Each structure stands twice: as structure tokens, then as C-alpha cells.
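Written below as C-alpha cells is the structure these notes are about.
The complex appears here without one of its protein chains, the remainder shown in place.
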Amino acid sequence: MEIFYPYIFMGILLVTWLTSVPVMVLVERKVSGWLQYRVGPTRVGPWGLLQPIADALKFLSKEDVVPHHVNKWLYIFAPALMVFPAFFVIGVIPVGILTLGGKEILVQIGHTNIGILYVLAVSSLVVYSITFSAWASNNKYSLLGGLRSAAQMMSYELPMGLSILGTIMLVGSLRLEDIVNFQMNSAWGIVWQPLGALIFIVTAFAETNRLPFDLAEAEAELVGGYHTEYSSMKFAMFFLGEYCNMLTASVMITLLFLGGWNVPFVQGMNLEPLTQQVIQIAGLALKVVFLMFFFVWVRWTLPRFRYDQLMNFGWKTLIPLALANVVITAIVMAIVS
Amino acid sequence: MVPISHYLILTAILFTLGVIGVLTRRNAIIVFMCIELMLNSVNLSMVVFARFLDSMDGQIAVFLIMTVAAAEVAVGLALIVAIYRKKESINIDEMHIMQG
Partner (left out) sequence: MGHAVAFYVFGILAVALALATILHKNIFKSATFMAGMLFCLAALFITLDAEFLAVVQVLVYIGAITMLIVFAIMLTTRINDETRQKFNSQLWISSLATLGFLSLIISVVLRGGWGGVVTESGSLPPDMLGAIGTALLSDFILAFDVVSILLLVALIGALHIAKQDDRKLYVQESFVDDESSAVKNHVKETEEMHV
């Protein structure tokens, strides 16, 4: 039985990630409406709950255009490449512990001691999809959007990696489950590493191409950025990948800085182990949902950066801050121990 | 259960392909990519030996080689782009003048 657990977890996590996309589309529309003092979608189903299904049907029934001026091979390959890292990254993400058959089992697909590095490496592949679509579209808006977005993602990967370094130094392990256990036994990561958490959250926004960093799309100046030439399901693939990456980013923020599946006070309540663990997984889900809401909230609160501001902010503010964070953490650790 | 000689033959083939690319292609960026290919084939053989001899030294060497490759790419590509701006071409056969 036990050898099947990874496959079962794989199925469950994959379904969770996939179903989160339509839910997220609905939440985004509804919350946007609420923040802008309007009602949002209401026509399809009760309170507009079936809107994502209508959206999906619309995508499916649209004509799938492949313009004649594109480089066909890369043009078709690019959207698939967007989805590939989005699902590949789930492989090492733990979402909780379950006691099954008297044994504590970590809900994680693959156990490896390079957890965070794997996540960073796989999510850095997203940039390929963007450059390929930009290049293959053979369109100036696509190319500009793609170049901007690729430069942005490569620049913000550096502070992202550096911001995690403080946590890794504290915990002494790259395994995500060790990091969560560390927070379980002491305080949440955001208490240990407030600056690291802040930088990580900011870079997560940049890596997922969300406002205020969505220069790749920048409708006002670039039509639609790198996916200008895409329609129908190919466009939907970009959409899917983007929302999956957002979910992954939220889960990573939770695991690294918000205590993972750690729910305050639940350990002192003397519950059945399984009940307690289910509550903890629900706690993780709740934190992730809050972060997703936070993503939408920020979207309608902050204006878009200008491109030079973005680059200056990344290279001249975030990277020095992240480096300072590493140095300060090292000094404090040396003094304390 | 793979004989170590198969790994070594694989690295030799990859290295040879890299050499052919460097010697015969005319585009500077392709030549660059072929150099990366050669470096990678050597990396693979290092990892194979590290595994075969149960020592980590090979892996550490690979790590250092990757760092050097990153530095090399940063400078090399900057040079190629600068040359392109000057000469409107990155054909290696036309880069035979020492003076810019």
C-alpha cells in the first residue's frame, strides 16, 4: 500500500492545482468587482458561480488561429512549455502530515534533500515559454513584452534566491518539511526573517507576472505582451500556467514564512492525531487562500511600475537588501551560538 | 547496471560533436554553444568518475566549472553583441581584423 502513496498524493495535488484555476478565476472576478464597487459576474448560475465554466467553454469553442507569419514549431511549443514547469514544481511540495495505518506520512510526492533548489530551478523554466512565444509570434509587441518579461524574471530570481538564504541558514536544510518543522518548534518564519519574507513576497509577485509587475502584458502599451498572437486554448494555457504559478508561489510563501501547516494552539488541544493533522492541512489551505486574495487585493491597489523603475528596484534595492539580510542573519547567528 | 565505458563513450561522442561544431560552424553564437557542449560532456565524465570512485571531488570540480562557464558566457556574449553592433555580422570568418 505504502508504495502507492506518492501516486495517490500526485493525483490529489494535481487535481487541487487544476481545480484551483477556475476557482481563482471566479474569485479574481468577484473580488475585483467588490474592490471596484461593482458586482462582477452574476449571469451564469447562482451569483455567477458557473462563470469559469462559461469562460472555459468560450476558450474551447473559439477558432484556434495560427497566423501565417509565425514560426510554427516554436509557436505551438511555447504554451505547452508554460504549463510544464507549473505542474512539475508540485513534485517536492509538502502540504502536511497524515497518520495513516499508525504511521506518520508526509503528504509529498517525491522526497529529496534539495527541495527549495528544485522549486527555484523548475520555476526558472517559465521564462523559456515567454521568450519562445515572444520570438515565435514574429510581432513587435510580443517581442517587446517577452524581452521585458524575460529580463524581469531573470533579475528578480536573484533576490528571490537570496531572500530564502537566511531561512536556509537558520534551519540548516533545504528540505521544505524541515523548514516547516523548524517553524513548528519555534516561531513562524516571518518572525525570524521579516526582511526575507518581504523580499520573497515582492519577488513572488514579479515572478508570477502579477500587478504591479505585469509589464509583460501592460495592455495600455503592448496590446497583450507575449501572448498577443495567441487565441483559444493556446491562450488558455498561458492563463492556466500563470494561475498555477500563483498558487505555487502562495504555497511557497506559506511554507517558508507563514508556518506551513502549523496552526496555533491546535497542538495543545489533545485531539486525535488524524483530526489534528486534517485541521493543520485546512490551516495551510486557509493561509494559501488568504495569500491568493492578497494577490488580487494588491492588483487593484498598486499601479504598474515603469520598466526602468522595475529594473532599478530589482537591482539597486532588492538585491542589496537581500544581501544585507544574509549578512545580518549570519552575524546574529554567530553571536547567539 | 550500466558499464562505465558506456558513460565514457557517451561523453566522448558529445565532446566530439562539440569540437565539430566549433571547427565548422560560421556563426559565433553557435560556436559558443558548442563550447558549452564540450564543457558539459567533460562535466558528465567528472560526475561519472566521482560516482565510480566514491569521491565527491569530481562533483565539486563540476560545480566550479559551471561557475566559470557562467562567467565566460556573461563576458563572451557581451563581446559578441558589441561586435555585432560594430560590424553588423557575427560570422567568425569575417572576424580576422585585430583592430576594431
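Should a chain be cited, it is by its letter among A and B, assigned in written order, with residues numbered from 1 in that chain.
In this text, a residue touches a chain if its C-beta (ideal position, glycine included) is under 8 Å from a C-beta of that chain, and two chains touch if they have at least 3 such contacts.
It should be emphasised that the depicted structure is a prediction, and the values quoted were computed from it without experimental measurement.
Here one chain is not drawn; of A:V127, A:L162, A:V251 or A:V326, the residue touching it is A:V127. Between the chain not shown and the residues A:F59, A:F87 or A:Y118, the one that touches is A:Y118. Across the interface with the omitted chain, subunit A contributes residues 71, 73-74, 112-114, 117-118, 120-122, 124-125, 127-128, 131-132, 135-136, 138, 143, 147, 150, 154, 157, 174.
Contact residues of subunit B toward the unshown chain are 1-10, 12-14, 16-21, 23-27, 29-30, 32-34, 36-37, 40, 43-44, 47-48, 50-52, 54, 56-57, 59-60, 62-64, 66-75, 77-82, 84-85, 90, 92-93, 100.
Assume only the chains that are shown with their structure count from here on.
Centre to centre, using the average C-alpha position, subunit A and subunit B are separated by 34 Å.
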